[in-house]
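Missing here is one protein chain; the remaining ones are kept as they sit in the complex.
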Amino acid sequence: MLNDNTILEGGKFDVRGEFERSRQQTVDLIQGFTPEDCQAQSMEDASPAKWHLAHTTWFYEMMILKPFEEGFKAWNDEYAVLFNSYYNGIGDKHPRAKRGLITRPTLAEVLDWRKNINERIVTLYEKKSHPQLSWLIQLGINHEQQHQELLLTDMHHLLSQNSLLSMRVAEAKGDTGKAKTFEWVEGNAGSYQFGVMEDGFHFDNEAPNHAVFLQPHMMGNRLVTNREWLQFIEDGGYQDFRWWLDEGWTWLQATRVAQPLYWDRLEQGVFARFTINGLRTLELDVPVANVSYFEADAFSRWASSNIPEYQGARLPTEFEWEAFAQTHQLTVDDLFGHVWQWTSSSYAPYPGYRPWGGVAGEYNGKFMVNQMVLRGSSAYTPRGHSRVTYRNFFPTHARWQLSGLRLARDSH
Amino acid sequence: MLNDNTILEGGKFDVRGEFERSRQQTVDLIQGFTPEDCQAQSMEDASPAKWHLAHTTWFYEMMILKPFEEGFKAWNDEYAVLFNSYYNGIGDKHPRAKRGLITRPTLAEVLDWRKNINERIVTLYEKKSHPQLSWLIQLGINHEQQHQELLLTDMHHLLSQNSLLSMRVAEAKGDTGKAKTFEWVEGNAGSYQFGVMEDGFHFDNEAPNHAVFLQPHMMGNRLVTNREWLQFIEDGGYQDFRWWLDEGWTWLQATRVAQPLYWDRLEQGVFARFTINGLRTLELDVPVANVSYFEADAFSRWASSNIPEYQGARLPTEFEWEAFAQTHQLTVDDLFGHVWQWTSSSYAPYPGYRPWGGVAGEYNGKFMVNQMVLRGSSAYTPRGHSRVTYRNFFPTHARWQLSGLRLARDSH
Amino acid sequence: MLNDNTILEGGKFDVRGEFERSRQQTVDLIQGFTPEDCQAQSMEDASPAKWHLAHTTWFYEMMILKPFEEGFKAWNDEYAVLFNSYYNGIGDKHPRAKRGLITRPTLAEVLDWRKNINERIVTLYEKKSHPQLSWLIQLGINHEQQHQELLLTDMHHLLSQNSLLSMRVAEAKGDTGKAKTFEWVEGNAGSYQFGVMEDGFHFDNEAPNHAVFLQPHMMGNRLVTNREWLQFIEDGGYQDFRWWLDEGWTWLQATRVAQPLYWDRLEQGVFARFTINGLRTLELDVPVANVSYFEADAFSRWASSNIPEYQGARLPTEFEWEAFAQTHQLTVDDLFGHVWQWTSSSYAPYPGYRPWGGVAGEYNGKFMVNQMVLRGSSAYTPRGHSRVTYRNFFPTHARWQLSGLRLARDSH
Partner (left out) sequence: MLNDNTILEGGKFDVRGEFERSRQQTVDLIQGFTPEDCQAQSMEDASPAKWHLAHTTWFYEMMILKPFEEGFKAWNDEYAVLFNSYYNGIGDKHPRAKRGLITRPTLAEVLDWRKNINERIVTLYEKKSHPQLSWLIQLGINHEQQHQELLLTDMHHLLSQNSLLSMRVAEAKGDTGKAKTFEWVEGNAGSYQFGVMEDGFHFDNEAPNHAVFLQPHMMGNRLVTNREWLQFIEDGGYQDFRWWLDEGWTWLQATRVAQPLYWDRLEQGVFARFTINGLRTLELDVPVANVSYFEADAFSRWASSNIPEYQGARLPTEFEWEAFAQTHQLTVDDLFGHVWQWTSSSYAPYPGYRPWGGVAGEYNGKFMVNQMVLRGSSAYTPRGHSRVTYRNFFPTHARWQLSGLRLARDSH
């Protein structure tokens, strides 16, 4: 899959069409799920599908209709509190850990609300009453796309918590073929420019464009696979402190993690994996997913010492990744659409970074601490939401996202 | 309300009729609630309504159909795990704190399962194939009645967690009249017999009948009211260590409790109360509810020192309560049906206590530690489930039940 | 050892002599320990030896010198806060969990303070200026005796936390002989009087004397031994839910307890025990010690089902124990001085109980919830501090005291 950043094509971007498609897309995602499935919250990090449907609607109501619609009246005043995620600037919030307790409004009522807001946004947009509207709707679309991915990761996690669904193993879907032969590809060294340059939509954290000096290095031509991860497990990788960051080792002792999330040991050396469609035999030649930064980092250290061709392996920096993606989009086919790829870069502001003004200023900047950057995109990322400058970020212990890794190494 | 123990009337008891009525009664309780309402679990102590509907069905399937039905085949094998509450003897359990994550089966599927089990129980019963069946079905009815009360207390708690429902205060329903004038009533002293004597259904913890020696004492002729509790609050009762057990004081500091559960301070000295129908102005002349043992005990100590007529007030023992109820059923009208009444008795086995045999042996005995006995019954207790020997029990910090208090004192 | 209640002998009691002896006794206990040993606090439940030395001094200063000494001036004003244990009536307290951080005053300074207070108490007492003084000093002596026992249990626990001391096993001291053959002894049934009758010193929780009706029952003629406990372990007793209270089973899963505190598994079926003098081979024929209520209760249930002679075994009530001790003091030699004996009685006020007046009112009453009564006394209890009416109490999970058990059963 190529970098499908059609959304960035400035004036040619069909705002109304993309708005309606993305709004419908979220509703499509819950086909096959019941009101009960859409109600439950499996852990504090995750949110109910109903909440995602509501919050993305709240975002349009608060960020666009409230400031720009003449004679604005909220669909329901209390929803402003119920479906606020983290915008302190907008007011009170329902506690994050208790999103699964919002049984009212029902799913059907949330869908009604969605329709109402959709119509009002289109009406407002057609009037072209304010120059910022087009950008704000693009922000709303991108915001909703992020929640589409979260809706899937959160539903995946929820289903995994139901003992009933994890009692029987089915065969995985069919032949995925052998993984590509591993090769090191020369990266670009020296001073390069990074971050967004075009005029199209991008998040504030992708700017400003700026120079970074890269040391000579090599990049892996493909992602690390389940087969390779299995070797790590079988070699006792989860039991050997030498591969682990100190905080990762502590995390391992506390959580007793010994395999990627959703892996289920059936017998010695044989695993199943819980997918969003149920428990399946493990496909060995696909990219490993649902590993934390701690695990990705430990794997690279282990691989460097134990697999001859991986000698010197480490995680790439986000700039090494971006330079690689810029120059290899046409030859490397797993940059996007499989798993997010952990980098060794802490999530930090680019030099000269300015958060957006107004309440949107809380969108990204306030999370820039104690998180690591992931690059690329995953099988759950909606089409049109990937680009080479895109910066995803999660804490070092998070593993309920489709997160995997690509290796890098210094070159000599 | 009198002690309505018609269920105890031995041979005359209409097993099939009571079975069908009690099964229908649980389904009736969720009228007006949505699948979403029935899905959510508001805290570890509480369970989703759907879980109560399922677990009471599981009980009949595991305790009666499985051992007695010829050619028994489970409706769904996995349900044995999903809907086990605490019977280690029956096998694995879905974790208690994660009952809200069982989104499948849906509510509709659980109701289908209920119908199937109902029919099979009636068929089995009509065959009269085993002498124990009548008793087991009575156990099943009593078990379901307990869960009917829990379904209401848990739904009450769940709704209270939804910010939307607690934003507007409505007037309470109308005039409840003044509370009865308080009077001390002489209790019976000396050696009395306690616990069940009749042949009808009773729980194992109500037996054996045995002698206890009572000191001379007096009992309050009515329950403590919201008006009295308000005095306690206004006098700084929640801020004065003198009234509190040491563990209660620690609990108070940790939880910052300063009023009964569901009370909401509107302004100085004016409270609303969250009811299962929403937020209402506080009715002052009704019994206080949703207080913990710590609070009930502290109130009695405060009242003894601060209200002249309550001098010497304390909580009654469960035997003082039972003797009082035996002798005053016709003259005191708030023994049952308003709030459970905390006693100063730890929940302990009666001398010579024997738990039931088989898996039902886990029903009561294993909980006999670190809990206090409550007597009477509440507005949420189903008709037919109250009796003077009934022993309810909860830990000293629990307050999501309709729990209040009646005072006692030594007499000299 | 007989019930050595010489302290109760009213007028003949040598107040000054006993005061001086008990004050010296505490100082004697720390011989062989360093200032460092006396400084550290191994857990929140335990206190440093230095704190015990200081707090018992604080007690005399606050309870006797402050109200009765003319021109009273505190040795150091800040000590009133530093060494208050739990008397809210006296004022602020240093946090309990941080007693090990009170490095100043030093041990030497605390010993100086002790001398000063000792002299002033004797001076005050010799003046006979107040009739309550004699009683208050007896209270002080009894209070200090309780802390003498705690000083030893706490030091024992502290030393067990030092990896250095638990690296080498020494032989236990010598032959303890075989345990006495087990026999059931008939208990007394019917209505008996319990609690203190004499005029001598006793705690408020031992009064008032009152009648309790006892069912027919039998008592074990000796305490449960390590050899018997080993059988329980070897039979998988810690892994079988059937023997455990529900809360005990939860505690077991959370703590991974699988043997008495201080036992150290050397190899399959062979244990050492950490004593206050270091790690020793386990003596099989002495009473088991350092077990929680949960464990004692589980053992009795297991023994009832697995050891023919123990059929029907359970823990005695505190009244069964007291009646047994009253009538068998001369024939049963392990009632006192070995291990405290868990009873099945919750720690509750006797009928008509009145806490002492003034600040001493916080001594006992406020702890009467969620604890179980232990009777007898232990090897760490100072001489002169045991009596048949004495009520010790601890929460159901506590096990750092020398706590064991004697079995009882119903008789038919």
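When the chains are written out, they are named A, B and C in that same order, and each has its own residue count from 1.
Note that a contact is a pair of C-beta atoms (placed from the backbone, for glycine too) under 8 Å apart; a residue touches a chain by one contact, two chains touch by 3 or more.
All values reported here derive from a predicted model rather than from experimental measurement.
Seen in the complete assembly, the chain not on display touches A, C. From the options A:Q215, A:N277 or A:S305, the residue with contact to the chain not on display is A:Q215. From the options C:Q39, C:Q138 or C:S377, the residue with contact to the chain not on display is C:Q39.
By the touch criterion stated above, the residues of subunit A touching the omitted chain are 86, 88-89, 191, 210-213, 215, 241-242, 244-249, 293-294, 297, 344-346, 348-349, 351-352, 366-370, 396, 410.
Subunit C meets the missing chain through residues 34-37, 39-40, 42, 50, 78-79, 81-82, 94, 98, 100-107, 158-159, 161-165, 167.
In the analysis below, only the chains that are shown with their structure count from here on.
Relative orientation of subunit A and subunit B, expressed as the C-alpha superposition rotation angle, is 180° to the nearest 5. Subunit B and subunit C, compared by their mean Cα positions, are separated by 37 Å. The centroid of the Cα atoms in subunit A and the matching centroid in subunit C are 58 Å apart.
Multi-chain contact residues of subunit C, defined as those touching 2 or more other chains: none present.
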